[in-house]
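Complex shown without one protein chain; remaining protein chains in place.
Let's look at subunit A:
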Amino acid sequence: MSQAVVEVRQLCKSYTDVTAVNDVSFRMEENRIYGFLGRNGVGKTTIMHMITAQLFPTSGEVKVFGQSPYENEAVLRNICFIKEGQRYPDYFTVKDVLDVASTIFPNWDAAYANELMEEFRLPRKRIVKKLSRGMLSSVGIVVGLASRAPLTIFDEPYLGLDAVAREMFYDHLIEDYTRYPRTVVLSTHLIDEVSRLLEHVIVIDQGRVILDAESEELRGCACTVVGPADKVEAFVQGKKVIRREPFASMISATVMGETGGAIQQEAEQAGLKTSAVSLQDLIVSLTRVEKAVNRG
């Protein structure tokens, strides 16, 4: 096993009336791209704030590069955390942001930052406060990429970014990551867009880890089968059903099986109609079921 960049054990964060993070444990290894996924308000950002030492856990342990991140300069300068709606001092221009970033991050590449500025069409002298929503997100992306921090976290980095700019971000991320491998964490709702960039996914729901798996193993591990109710029921018997929708005398059921697409072949041989389940569909199904179970 390669070196753990992030190691979180039995992490909890409680406020007076809510438990935001409940017994979360996971590890992130060196030089891989992680998807940190889940619905809004399930504790993702709270966990990221604890990893980046901006929030103390109620209990549990956080280690980044093998050390506690709190007030630990050696750890913190190797982390770049790009968060949604990052605030900057009122009088800062785009150039000021880049200048500050260049003094914070040891691996900062000014030439690369300039190249990205051009591509994202960012006006260097503009006051950050006066940038559009999308431009502000672009500033975060430029800082995140050019920092080349050994642990780079993007938390919903693209509010207001159009499809073209997002494509540019993905292209640059893959290219620069290939040249300068580092650990990247992407937290986003646009799972379909990023799924093929991810090597591993961790899904959080209601303050807990509900899935921690290699993304290639998740591809083809689930499929949706459609057919007459009795036939579908017979097929799903003993399998993990993550979604079930009756439709007239038919049932559409999403089932999880082994990796490699075997379940789809099995269903076809049983004479059922099948369709592939994307990572996004899979996560939607999983986070829905959890909710229904808890309610009941």
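Heads up, the rule we're going with is that contacts are C-beta pairs under 8 Å (C-beta built on N, C-alpha and C of every residue); 3 or more make two chains touch, one makes a residue touch a chain; residues count from 1.
Operating definition for what follows: contacts and distances are computed from a predicted model.
Undergrad: Quick one: find the hidden chain's UniProt protein name among "GntR family transcriptional regulator", "Ferredoxin", "Chemotaxis protein CheA" or "DAK2 domain-containing protein".
TA: Missing chain, UniProt protein name: "GntR family transcriptional regulator".
Undergrad: Of A:L55, A:L197 or A:A270, which residue touches the hidden chain?
TA: Checking each option in A:L55, A:L197 or A:A270, the one touching the absent chain turns out to be A:L197.
Undergrad: Looking at the full complex, which residue from A:E118, A:D162, A:E217 or A:E245 touches the chain that isn't shown here?
TA: Answer from the full complex: A:E217 touches the omitted chain.
Undergrad: In the complete complex, which positions of subunit A touch the hidden chain?
TA: Residues 32-33, 170-171, 174-175, 177-178, 196-199, 215-217, 219-220, 223, 259-261, 264, 276-279, 281 of subunit A touch the chain that is not shown.
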